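One structure is given here, and the rest of the page talks about it.
With one protein chain held back, the other chains of the complex are shown just where they sit.
Presenting chain A:
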Amino acid sequence: MLVFFLFCFLYKSRLSLQYDHEKISERHTGQYYTLPAAHIQKLFPHGLPPRFQLQIKTFNEGCVMVRPPALELISYLKKADYSKPPLRYILYGDVGTGKTMCLSHALHYCYTQGWLIVHISDAHLWVKNCKELLPSSSRPSRFDQPIQASQWLKNFKITNERFLSKVQLGYVWTKRERTEKGQPLGELVDQGVNRMKSSSDVVGAVLRELRLQAGGATEGEGAFKLAVAVDGLNALWGKTSLKKEDRTMCEPEELTLIHNVRKMMKNNWSGGAILTALSQTGSLFKPQSAYLPSELLGEEGFDNMEPFVPVSVSNYNEKEFESCYLYYLDRNWLQHSHSRSEEGKKELIFLSNKNPSILERLCAFL
């Protein structure tokens, strides 16, 4: 009976809770809210975990569960003072507990509030499996990754379309090419997308400009808040699996993209927030049991990121598990008749230990 009421409540609230972040508070923990399809297309061309993307495709909607870490993050964002240097938030937790999803939730909040989003979906992709590694055109000791950089610029363009015409800049960044002062950001981004060879430098320029201009104008047309979101933060300070031409290992600092992102991480600018999440799954040379910031970031990374606000993400608690289970039932995802019974539910709890990703994989074949 209780389950039935809870189910009705959840179902109703799932429909009614659109994406009004003002109204979402602690008492909505465990409930699902729908991400509008248009937002998903714009905001997350690359940001969501692949399994979640499959789920969106299957269920024809993207539903995210409201969880305490995300709520905590959003409350900090609401209360922060944006005239001061940005606060750095690190989401950490065990494998599969939902760090990327919480980050996405917070990012969605920022998007609805009209911030400019700089979202690096997985920094690990930049430190491994790179097919082309070119020596940098601007600086001799660095290496460029044209494919990754241009891909990222494309995604950036899709996400922040409305800002591209507004932001003005002027910058000289190669001996041969230069952008005049007063040209919109959009042109710079287009240039980077079209000319692959200098795309990494374009990325650096874009980031630098945004940093300078974020806290610049407090009112008027040029005002915007900058949200820098990095998933897989530990890739910036870890090791790479890329090799230089003389077969020695590449250090992360030698990659232009990584270098620029590291500069973003420093809080010497104002008018925004830095949201990051650690990730062990894509990390190189780290044991599977490591999940704390000190372990995954290493000494160098930890020193660089300090001070930061840690937000821990853990497995589902009872209420959240209940909600997830009912959601799957509602979408007819749990086909097996035994999974609808109490016994089946207990089995699911045991086998997944209320870990979100394992529960999802388990229910996939039920």
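The criterion applied here is as follows: contacts are C-beta pairs under 8 Å (C-beta built on N, C-alpha and C of every residue); 3 or more make two chains touch, one makes a residue touch a chain; residues count from 1.
Keep in mind that, in the parts below, contacts and distances are computed from a predicted model.
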Worksheet item: When you check the chain that is not on display against UniProt, which of "Small ribosomal subunit protein uS9m", "U6 snRNA-associated Sm-like protein LSm6", "Dynein light chain" or "proteasome endopeptidase complex" does it turn out to be?
Response: "Small ribosomal subunit protein uS9m"
Worksheet item: Out of A:L54, A:M249 or A:L351, which touches the unshown chain?
Response: A:L351
Worksheet item: Which residue numbers on chain A touch the omitted chain?
Response: 288-289, 343, 346-347, 349-351, 353, 355, 358, 362
